[in-house]
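All protein chains but one are shown in place.
When the chains are written out, they are named A and B in that same order, and each has its own residue count from 1.
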Amino acid sequence: MLHLSQEPAMTALLLTAPAAAPLALAGAYTLGGLRAGRQAAEVSTVQRPLEPVAAGGGRAAAPMPAVAPTISPARRHPRDWAGLASPLVILACGALLAADVIDDGPVSAYSGLLRADALTAWMLLVVGAVAFIACASAPAYLAGERATDRATGRTVMGVPPAHGGPPARANSRVGEKPRVGEQSRAWGNYHVLVQAFLGAMCLAVVTANLGVLWVAIEATTIVTAFLVGHRRTRTSVEAAWKYVVICSAGIALAFLGTVLLYYAARQAGIAEAWALDWPTLVARADRLDPAVTRLGITLVVLGYGAKAGLVPLHAWLPDAHSQAPAPVSALMSGVLLSVAFAAILRYRVIADAALGPDFTRVLLAGIALLTLALAAALLLAQRDYKRMLAYSSMEHMSLIALAAAVGSPLALAAGLLHIAGHGLAKATAFCASGRILQLRGTSEIGRVSGLLAQSPWLGAVFGLAVVALLGFPPFSLFASELGIARAGFAAGAGLGWAMAAALLLVLIAFAALATRTARMLLGPAPTGATAVQDSPSALWPLTVGLAACAALGIATGPLGDLLSQAAAVLERP
Amino acid sequence: MNPVGYAAIVLQVGTVVAGAPLLTGLMRQTRARLEGRAGAGVLQPWRDVRKLLRKEPITPVGTGPAFRWAPLVLVATSLVLAVLVPLISTESPVRGRADLIVVVALLALGTVALALAGLDTGTAFGGMGASREMTIAALVEPTILMAVFALSIPAGSTNLPVIVAGAADEPARLTSPAGLLAIAALSVAVLAETGRLPVDNPSTHLELTMVHEAMVLEYAGPDLALVEFGAQLRLTVLLGLLASLFAPWGIATSASSLAAVLLALLLVVLKVAVLGTVLAAAEVFWAKLRLFRVPELLAGSFLLALLAVTASYFLGGEGGQ
């Protein structure tokens, strides 16, 4: 094992790299994009009257042939693969930091601004793994999108874009395609925004300063806004608007809560520089004024709860998840929700030390049950498979919230394992759903059937991911749900009843998810659709994700120590 | 018993009674001049009263006591108000009874009497005017209550003379947020209560907009004179109250010298005249609000009054609580 904590420079590097590497990559993409943009502009001034399609083609000098169901890997853009660098850096830093903190305890750098404990390392590993799946499946997804852009772009260009007046209401979500030039330009920014998104999430994970944590989480909202609204159709613009407004307002509440906590800390005699420092606040939490802390924690839970998809500010989630590009949905659902929830977990430690466990227990359990009930009810009535996956995310986040409400070591460890398992399985499911959308051109469950017959590999991956989300062994969600349930029933009568209600609701969600997925997968292939052989390079990242999820469920291996230590970080002091 | 105090009361009531029609005349004259007309002169309201009093009293068929008594109740309440409100001296013999809540209740009594009279005639206009008047009153009375209440918090009493005397001693109270908000709220409320623009137009008989005029449409002769006189009294007293609350300088705070009382009388006449002129000038430039926007204005002034109360409650005291 490496022992790096003796070398401050090395520690600083390890703590900085997860946030800095994606940001640097984003910068590189911006520069590259500018150059490509200039070239494209030159091309477009010459060619626009003749061939407007090439205007935003970016680096794609060679025009693509018309739409092809399978995308040959030879035409992939090398830029798309460069994005894989940052997940690898994050994973590496997470692993090194994990080795470090298991042996030597928390490390910090820049006078406490960045800090890593076991929870940080765990979250970094989850972010890295999910980002790896998302970034690795991005090239295939982008190639597919570019192909459809070109195909529909040719047909759409004849029709003048609706400007000024209200455009005719599109009959379905499928037929909406905006002008092609802007669409391609939007794809040019895709990598910049995704990398910035990763950087912001990593910053939120590695910082120990609660103010910087807020800034980082709000930054994730801002950078993903255009990813959600990238299509510029009515639905995606609506989703983006709701996303930014609800998340910004919700998270503003979290900032108000942070300010109130800072006030309480200052009044408790903590110096200005340390009054937002998480370890300091935990150590001196007993001196915080209870009334002010209670108000602050309530606001923080509501605010970050908005970002974690919990009631009452959850309305953005299904819209944004269903409209974003599939890899971005995977990132948002797989890790953004849990990064926001990790913030709540950190605040929970402070609150428990200052107020005793009952306050957060009631608050979190109540929110979790409401979210679960809502998700289950809406899953029953769901007709769109991307929205179905989004509501399933809400269901899983509320299970994690319930684990946090229980708060015993077993429950916390199970909750953290659930974060990892859900991240991997949901990322896989979303990436697969993006491919299904490209294949079938619709996101309605009723119009997708016979997936297994048409594309066996894709259908199998999607089906297995949903099976994992349903909580079947060998996937890790089985182990974690079992752990949460056991911890809940062991925690006393009140939580036992809450857990029983939760299990009932989970059962409803289970039934809804299972029947809808079965409808999509089974049945004969639609008439006229040829069997599609997906290239292995589009599917290997998803297989890796499923394998990781299953491996985590069979044996945690070296991660077991990390998991128990991360749970110990969150235990009531 | 202080003879100067009684003299002050007598002077105050006498001045208000004599001056109320003159104030209306002054305002009409100001408007006329600003609009480029010659105007009927300041004394015209007195001439109107004389003319109306000479006519024979007429009551519409089917009206009951509410119609007949309303003018008297209106004038009576206005006269009691003229006695109670501290315009000249804060050391009058009635100071113990000049409570804020009594004043608002008297105002409301006059308003309700007139609204009942409007309903009693059974005509469409009367009922319409009454219902509009009640809509407005429902927001105005609490606003006045709130605004003066905000001023009463620093004084520690709802007694009007005490509030006015406190403000005269300590002008800083008026420049606090509570004071400024209360001034704004009370000004709007007074405009609404006296039926001036932008809430009601006293010189219109257009059925879409009139409020006060619709209620009193059936009155004629001496009854009409009383109604008009009552309205003028209310305007004068309320403007005087506004002047006393927010510009209390010069008011006699001790009941010792007649000279101070006379000086205060002169000042209050001047202040009310200035207020009336300013109001008349402003009315030239304002348009009347559409009727359904009126509640917005009044709700706004109520909110201002409420903010004034909360502000003086929570912000105000320097280590007060």
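Assume a contact is a pair of C-beta atoms (placed from the backbone, for glycine too) under 8 Å apart; a residue touches a chain by one contact, two chains touch by 3 or more.
Definition applied: contacts and distances are computed from a predicted model.
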{"item": "Identity of the absent chain, which is to be given by its UniProt protein name, from \"PQQ-dependent catabolism-associated beta-propeller protein\", \"Fe-S cluster assembly protein SufB\", \"Heme exporter protein B\" or \"Hydrogenase-4 component E\"", "value": "\"Hydrogenase-4 component E\""}
{"item": "Residue of B:109, B:128 or B:180 touching the missing chain in the full complex", "value": "B:180"}
{"item": "Option touching the unshown chain, where A:11, A:108 or A:322 are the choices", "value": "A:322"}
{"item": "Among A:311, A:378 or A:465, residue touching the chain not depicted", "value": "A:378"}
{"item": "Residue, one of B:38, B:61, B:172 or B:287, that touches the chain absent here", "value": "B:172"}
{"item": "Listed residues B:18, B:43 or B:299, member touching the removed chain", "value": "B:299"}
{"item": "Contact footprint on chain A, counting only the chain that is left out", "value": "162-167, 209, 211-212, 214-215, 218-219, 221-222, 225-226, 229, 232-235, 237-242, 244-245, 248-249, 252, 255-256, 258-260, 262-264, 266-267, 272-273, 275-276, 289, 291-292, 295, 318-319, 322-323, 378, 381-382, 387"}
{"item": "Touch list for chain B against the chain that is not drawn", "value": "172, 175-177, 180-181, 295-296, 298-300, 302-304, 306-307, 310-311, 313-316, 318-319"}
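Everything below uses one rule, namely that only the chains that are shown with their structure count from here on.
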{"item": "Inter-centroid spacing, chain B versus chain A (mean Cα positions, whole Å)", "value": "64"}
